[in-house]
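Of the protein chains in this complex, all but one are displayed in their positions.
Per-chain numbering from 1; labels A and B assigned in written order.
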Amino acid sequence: MDLTGSHILNADTNRIWAMLMDTDTLARIVPGITRLEKTAENEYKAVAEIKMGPVSGSFSGGLTLQDIREGEGYTLHVKQSSKIGNADATIRIDLKPTDEGHTELVFDGGAKLSGLLARTGNRVMSGVAHTLTKQFFNNFEQEIETV
Amino acid sequence: MAKITVKVNGKVYSHEVEPRLLLAHYLREVLSLTGTHIGCDTSSCGSCTIHLDGQSVKSCSMLAVQADGCEITTIEGLAPSGSELHPLQEGFKECHGLQCGFCTTGMIMSAADFLQSNPDPSEEQIRHALEGNFCRCTGYHNIVKSVQWAAQKMKEDKAVTA
């Protein structure tokens, strides 16, 4: 499943970068995440609750930041498992400053699903991914406004 | 555990059940009414269709506890009192509307509810009414004929009693 898109956020690149590198902020803005713990440098343990159409479940697993380019972006590797199947996603994130203190966040990657999640969830997954992405950016914008 | 009381095929039962127990499993495992079959896990196949308070319901799509206080008819209790068979049961035999028999009980229960609301259906209406019940053996051809046969029989029976 492909995960690609972009969004312009109302903050400068430095601020966005700081937010993306902050565990507490990430836990607040990533949809479904209920817990995010740092386990090592750039490695986190994540617990998420996600409901997607006919399948819902509690996911747990790791989140790793790779290929960190200070102020420009990184590659996010998420590996989650659950009773209903596993998800393995690799997403490259790039930040590009645009005019007047805005930042364009571009993401490009894909996710591999397995188990029941793949078998019965696949039909609704691209819709779910779209919804989750929208939620992520809504949350991000709210976070920018409130902090 | 939760206590439920249901009336099934005219008989009242009370049982302590796990809250997650599906009605289909309750009928099969607890009451040993194994004529209600389970053919899938997505409430798609219709093999487990029963009547709940007179309406056809897929018994895998509800919990036993949700049926508390309800009146249930399964295939074992479908034939009207005094008759050996319901007209649909006769129709399925007469028109070879079944082969392996696994979907048949659910198919008959769905059709029975349908004929109550539409006693004189067209072929198209029958096909539409049964699209929630899978059959892999018959290609539905003789199932449609069976339902038509039963509708005719029920009409004739009604004319006789009227």
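Definition applied: a contact is a pair of C-beta atoms (placed from the backbone, for glycine too) under 8 Å apart; a residue touches a chain by one contact, two chains touch by 3 or more.
Here, contacts and distances are computed from a predicted model.
The chain not displayed here is annotated in its UniProt record as "Xanthine dehydrogenase family protein molybdopterin-binding subunit", chosen from "Transcriptional regulator", "Rod shape-determining protein MreD", "Octopine/nopaline transport system permease protein" or "Xanthine dehydrogenase family protein molybdopterin-binding subunit". The omitted chain makes contact with just one of the residues A:Arg69, A:Lys83 or A:His130: A:Lys83. Among B:Val8, B:Leu23, B:Leu52 or B:Ile75, only B:Ile75 touches the chain that is left out of the view.
Where chain B meets the missing chain, the touching residues are 18, 20, 28, 32-42, 44-45, 47, 74-76, 79, 85, 89, 92-94, 96, 98-105, 108, 123-124, 126-128, 130-131, 133-144.
As for the chain not pictured, it touches chain A at residues 54, 83, 85-86, 88, 112-116, 118-120, 122-123.
Everything below uses one rule, namely that only the chains that are shown with their structure count from here on.
One finds 47 Å separating the Cα centroids of chain A and chain B.
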